[in-house]
Every structure is written in C-alpha cells, then in structure tokens.
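Missing here: one protein chain of the complex. Every other protein chain is in place.
Moving on to chain A:
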Amino acid sequence: MTARLIRAEDDPIERRAAARLTATFDGKHLEGEAGQTVAGLLLANGIDSWRTTSVNGRPRGLFCGIGVCFDCIVTVNDERDVRACQRRVQDGDVVCPQHDELPEVKH
C-alpha cells in the first residue's frame, strides 16, 4: 500500500480542491474526491489489490491503467466486471472485490 495521492494543497499544478465524496470497499468506509476513478480512490486509500484470480487465487489490482488489461475489474453497486481504472466514482458507490470461481466439472 504505497501508492499515494498528492494532496491538493501541495500539488504544484494547483489542483482544484474537489467536492468530497464517500464510498465503501468490501464494507470499509472510504473518503475521496469527485472525479477520481474507482482505482484512484482505492489506491489513494492504500488498497493496491481488489480482485483474486480464478485459477490460482492470486491478488490483482491496477496493471495497465488505461482500460486494456481488465486486471482491475471490480463490482460496483452489484454490477460486475467494471474496470476500476476507467469508471469514475460516484458518491455512495458500493465497491466489492471480485473473485470468479471456475465452473465445476460434473462427472
């Protein structure tokens, strides 16, 4: 958890202080600002993985950052497979980690 958000007041590009918003991840309360993506919100809150893989159950989070790799998919307000790096957070969003079991083979 070493990704870090530059505080608006310290930002040399003089970032506007955006409206505050709240969301939850895995039931945990998160605070963020309007305009962040879901991945941006999670990383700014010290969360660097939010999905586990189907085959080996390994943690995954952001990888490509531009919507290509689909490694960062997450469930937002009961909607699955949302790319966290592409979706902007809305106030009150309920974000859940995603793990998709492989279908069982019946004999």
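Note that contacts are C-beta pairs under 8 Å (C-beta built on N, C-alpha and C of every residue); 3 or more make two chains touch, one makes a residue touch a chain; residues count from 1.
The criterion applied here is as follows: contacts and distances are computed from a predicted model.
A.B. asks: Which of the following is the UniProt-recorded protein name of the chain this complex doesn't show: "Cytochrome C oxidase subunit IV family protein", "Flagellar basal-body rod protein FlgC", "FAD-dependent oxidoreductase" or "Dihydroorotase"?
C.D. replies: "FAD-dependent oxidoreductase"
A.B. asks: Return the single residue from A:A23, A:L43 or A:V95 that touches the missing chain.
C.D. replies: A:L43
A.B. asks: List every residue of chain A that touches the chain not included in the displayed model.
C.D. replies: Contact residues on chain A toward the absent chain are 2-6, 8, 11-16, 18-19, 33-37, 39-40, 43-44, 48-49, 53-56, 58-71, 73, 79, 81-83, 85-88.
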